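The complex appears here minus one protein chain, its other protein chains still in place.
Then we have subunit A:
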Amino acid sequence: MYPSRFRYEAPRELTEAIKLLHEGQGEAKVLAGGQSLVPLLKLRFAAPELLVDINNLPGLDYHRVEPDGTIRVGALCRHATLERSGSLAQRQPTMAAAAPLIADPLVRNRGTLVGSLCHADPQGDWAAAVTALDGRVVAAGPDGVREIPIRQFATGPFENALRYDEIALEAVIPAPKGTPAGGYLKLERRVGDFATAGVAVAVELSGGLVTRAGIALCGVGPSTIAALDAEQALAGQALTAAAIERAGDLAAQAAQPRRDHRGSVEYKRHVIRTFVVRILRDIAGAAERAA
């Protein structure tokens, strides 16, 4: 199928891109990796008047770990780059676990983390990982640059907090205070299918205790779900079998799954619980071996 007609601009400067979006008055769309947007255009679920392709903007294809441990991922950094990243593998286990599970290898060569956050798909893998890590989105608009906490970024299914004339430039993962540990698990019927359920866990450990816990769920609600009760229950605790089981129970309660062809409500809650427990057990086991 052909997308409906649109005007296409591929500016080489950020100010020009923002100006185009501003003039678009909400009828313009940003094109980055295009791995969600182009399918939507083809199905004509999306029919913007103007596409602002940001692939020619300089300096956005990067990811880096700063000396203090803060991670910055630019708007044109592709999933495949994160999948192959040695620094993520060493420094950020939740993201390193999520990267190879995004869509399929062909999509990973084009799609971007920041674009995935903007797309705000309730089944989005990166949204879950970045939520567990309490990240932020840096956005630039006519009035300058602002940061939006990830937990306020998705405002509903496929809706985000960006104004129509803002561009998401970067995702920021704050520096951990303790030792970062975590994982990402997703159940999918086959590679590239939407997640039946996905769980991202990011904890920081210090002196045998969890100093911060982030747990986020995808595919089991109208948007990414932060399992707040489970996070709070873990904070300040040692990763004992009882604490792990309790976090699993609370996360499963936080899920809001719907019955569909991928499974029943009970089944999806069970998957969430199992994944939370599995990741936390792995963390506890690794911490024990390291001690």
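Note that in this section a residue touches a chain if its C-beta (ideal position, glycine included) is under 8 Å from a C-beta of that chain, and two chains touch if they have at least 3 such contacts; residues count from 1.
What we mean here is this: contacts and distances are computed from a predicted model.
Q: Can you match the unshown chain of the complex to its UniProt protein name from these: "ApeI dehydratase-like domain-containing protein", "(2Fe-2S)-binding protein", "Oxidoreductase" or "Tripartite tricarboxylate transporter TctA"?
A: Hidden chain, UniProt protein name: "(2Fe-2S)-binding protein".
Q: Which of these, A:G59, A:G192 or A:G236, touches the one chain of the complex that we don't see?
A: From the options A:G59, A:G192 or A:G236, the contact with the absent chain belongs to A:G192.
Q: Per the definition of touch given earlier, which of A:P39, A:G141 or A:G178 contacts the omitted chain?
A: Only one listed residue reaches the unshown chain, and that is A:P39.
Q: Of the residues listed, A:R7, A:R64, A:K177 or A:R258, which one is in contact with the missing chain?
A: In the full complex, the listed residue that touches the missing chain is A:R7.
Q: Could you tell me which of A:K19, A:R72, A:R110 or A:R151 touches the chain that is not displayed?
A: If we include the chain that is not displayed, A:R110 is the one touching it.
Q: List the residues of subunit A that touch the chain left out of this view.
A: Interface residues of subunit A facing the absent chain: 1-8, 10, 31, 34-35, 38-39, 41-43, 51, 53, 55, 80, 103-107, 109-110, 191-192.
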